[in-house]
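Pasting in a structure now, in structure tokens, and then I'll have a few things to ask.
Note that one protein chain is taken out, while the other chains of the complex remain in position.
Let's look at chain A:
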Amino acid sequence: MTGTLTLGPILYHWDADTKCDFYARIADESPVDTVYLGEVICSKRTPFCERHLARVIDRLERGGKRVVLSSLSEVVIPRERNMMRDFCAIDSQEIELNNTSGLYHIDGRPHRLGPLMNVYNERTLGGLAARGATHATLPVELPRRVVGAMAAAARERGVGVEVQVFGRASLAVSARCYHARAHCRTKDNCQFVCEEDPDGMPLTTVTDQSFLVVNGIQTLSHSYLCLAAEIDEMRDMGVSHFRVLPQRADMVAVTRIFADRIAGRADGAETLARLEELNLPAPLSNGFWHGAEGHRHFGPRAA
């Protein structure tokens, strides 16, 4: 069985100690092959991340992990523009771009494309591959038919293709910080209130339905997207990499469960049963894959 298990970047504002401890455990105990590191959501949080970055990279590499650095997803103000310019000058690690401004700086040099890059079709993938893209993580909303066609196109071009298989789905980004707004602050005066919500700030509808979570400028699903049962089909299509996103759950356990699934040591139903034992704080969803409402969950035998 083939397929590479990856750990996506931490999207939330975890404090530096928590992050360092988290990655130490990943380095020592998790079977993931590749770890994406970096602050993707908010440029104000970046100093927390950068201070320990070299140490975390070293720790993960000693643990046998490949480390890829992920860029910011929103680039508007001068600080963010400078950060993106400097990011694209990194040559010590592979980098993943999440904003088009990075494509300007990278100018044909090798890079990966992150899931917020809107690679929806084979022509876009081909055009970007001709300009240096070696790997693409597909948008989270793509249904099975499109993932299949993209995987075939990627294989033809020798490009790696990655799909998120676990974690809350990123549904929108904005210029406005909804964490700051909830606390009647502005983004410039946020006092890092997002740190209070390490798994996102819940938004519940007025009829009490758990619906979304807010992570600064990002809005994510309340449900944890989970494509455990769909992994065989994806691999047959040519999907080469499977991405698990860090949540406030036992991520060593989650990555072990997915590693077993990818290696063929557990089937879809068994994998879902093992995930259920972890008492995750939200229901699972896989509607996007089935071309249905993203929040829905179809069982392993659903057509």
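Worth a mention:
Here is the rule we use: contacts are C-beta pairs under 8 Å (C-beta built on N, C-alpha and C of every residue); 3 or more make two chains touch, one makes a residue touch a chain; residues count from 1.
Just so it is clear, contacts and distances are computed from a predicted model.
The UniProt record for the undisplayed chain lists the protein name "Ubiquinone biosynthesis protein UbiU", from the options "Ubiquinone biosynthesis protein UbiU", "Nitrogenase", "Zinc transport system ATP-binding protein" or "ABC transporter permease". From the options A:49, A:69 or A:103, the residue with contact to the unseen chain in the full assembly is A:103. From the options A:24, A:53 or A:203, the residue with contact to the chain not on display is A:203. Among A:52, A:81 or A:235, only A:81 touches the chain left out of the display. In the full complex, chain A touches the omitted chain through residues 74-77, 80-81, 84-85, 99-101, 103-105, 116, 118, 120-128, 131, 139-142, 145-146, 149-150, 153, 169, 171-178, 180-183, 186-188, 201-209, 211-212, 214, 219, 221, 287-288, 291-295.
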